[in-house]
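Please read the structure below before turning to the comments.
Omission of a single protein chain aside, the complex is shown with its protein chains in their original locations.
Up next is chain A:
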Amino acid sequence: MVKRKLGALEKVEADLSYIEDFRAQHYQYESHREIFMAAPSGATDTGIISLRELIDFISHVADCYPEILKDFPQQLIDMLMQHHMVLESELREKLVGSIVLLKKKDLLDSATLLHTLFPILISTPSKTLRALLFQKILSELRQANSKTTHHKLNRTMQTVLFNLVTSDRKSSKGLWAIKLTRELWKRQIWTDAKAVEIMKEASLSENEKVIVGGVRFFLGGDKEREDMEDESSDEETLDVGRLRHNLQINKKSKKKARVAEKAISIHKKKERKKSQPHPLNFSALHLLHDPQGFADSLFTKHLQSSKVKLNLEQKLLVLQLVSRLVGLHKLHIMSLYSYFQKFLTPRQPSVTSFLASLAQASHDLVPPDVLEPLIQKIANEFVSEASAGEVATAGLNAIREICVRQPLAMNETLLQDLVMYKKSKDKGVTMASKGLLSLYRDVGAQMLKKRDRGKEAAMSLRSGDKEQRRFGQQESGGIEGLELLEKWKEEERRKKRAEKGLASDASDASDDEEDDWAAWNVEDDEDSDDSGEWINVQSDVEIDLSDSEDEGKDRPSKKSKQDGEATKENDDAVQEVKLSTLATTRILTPADLAKLAELRAQASVESAVNGPRGRRAAQPAARHTDDPLTAEEIEGLASLSAAKSTREERIAHAREGKPDRDEHKSKEARRRERKQELGKSTTNKEKARRKNFLMTLGKAKSKNKRSLVETRAVLKAHHARQKRGGKRGNAGN
């Protein structure tokens, strides 16, 4: 009721006939404010209530009388800033709400609003007020950034937060900066380096809560952001066709039409959004300015120094962050590896997390002789016949994960020793050992015993094309999936030539070129159609360009001609050379790039489907360098070993991969359910079956009382109807 009245106030226009009444109310407000300000803490109930109502009223009509209310926003701000400690809670909330409302009416700019609310947020002891203020600040920032990024406001706010974190490193006030930044990061409002800088300073603070908040942001902030995005994108997928259909069937009314129209427009907007280019989102770890310095100071401040007050869990978080930074940016913190030494025993609590961190911290630029003693220690402590299966599994998995990143850290005897565990009785240990074996078949087959090498590795060793990589050696890069594109192009051309009835191997450059230009123009076709003049100009340009491009274009096609003539023996070698030249000799058109992405996706799907061999190959590729290594991965299959898990766990594991299936039902029942869900009608049979029992009673009774003649008539009629094919006579068949 009250809400509606206030809503009506919003519609009052600046009508001068009300000015006298408004002025009286304003004087009323002024005198109440004066009374209140004389003794803010000792105001009476009625006084507070009337002041609250007056503030409410005046702020709702404030935009109509800007002359009279010049000082009003400032008065409210002063009242809130000076007395927020002693104000009655409801009045305080009303003040906050009114200030936000004045901002909405553009009587106040957002910078002032934030400068008012934020200091109170930090200093107030009231929990409800903090919650309210946080929500208001957040929504204000979101609102300011809704249309375009409000750079100026963001910058000032970020500076305020940065100063908050850096000014007093011992206080827990930095938590507000963290909370705010994390929330805005999650919603992709702040995606720049400055926000990351705030978090960096927070993780270097001296208050445990602030440290953990900052570290958690780096470890989980991006994941959170992705989840949020997914959530918002698959909110509800509207079936437009069904909506239209329903609109036709159901009763038509203006309201329904309006609702449907709105739903469709939202759907269209969503579709448009989907087709828009994805905004560049760098992960927080990539936006760090000085990862080496950051990791160094994190390590020395929170882990290495003797006077840290962090508990094990918090230390582990910091360690995870440091090791991720080291792994991701390939940093060098030599003392980190010796720090790990003392934690690598099976008795250490949450040792798997330590192992995971160690594996994360190793990369191919870490000197192998730093890692070797660690691997040796893991092998000694964890992997032995005497140790429990889980322990050995964890140790082997950890060694494997380290060696994936730095294969040179392993020596021959140890490797051969560890590989022998593939014959172990424990399943987890066997799997882990086999994993190590298959890794070294790939990266260092000569270190394995001959019988362990396997066919492929042995053959490639003999032919000498697989050498162990040296320390620091980098793989030459290429464009992933480029060879697929090349192959596809070749095939397309063959097809086309076959259609024309030409020899499939010969090439003609002009054909290709035309296609290429078509591909370039795919996107700006509509633009060029706008005016006749421009088409002429562009066609000239095109001719020029195509002339100049001719020499460039000729090369690959000539090469392909040579390929055709080439013999089968050196086909492989030539192909390799050719593949690498595709990107260097031609400019890939947008159409090409789209096709490339498509082919790549197709290939990954195929490799996942094609048996265990393909899957194993795909596994390391599927893992992105940004993804963290978790303790669960180190634990590996140990948790699944049959003897240890309960029945429930096994059932849960068996269910894991399957889509959720709630209960067992017949196929028919399922179908019926689905039909009902879609709002479709039932069959006559179904209707007859579901008919109320009492309604059928009468007919059944009368059936019993029928005379012979009546029964005959009914049977006859039934027969005739059957013959006719239904009541209405299905004459067609």
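What we mean here is this: contacts are C-beta pairs under 8 Å (C-beta built on N, C-alpha and C of every residue); 3 or more make two chains touch, one makes a residue touch a chain; residues count from 1.
Definition applied: contacts and distances are computed from a predicted model.
Which protein name, taken from UniProt, belongs to the chain you can't see among "Protein kinase domain-containing protein", "RING-type E3 ubiquitin transferase", "Pre-rRNA-processing protein" or "Armadillo repeat containing 4"?
Hidden chain identified via UniProt as "Pre-rRNA-processing protein".
Would you indicate which residue among A:44, A:89 or A:602 is in contact with the undisplayed chain?
A:44
If you put the missing chain back, which residues of chain A would it touch?
16, 19-21, 23-25, 27-28, 30-32, 34-35, 37-38, 44, 46-47, 50, 71
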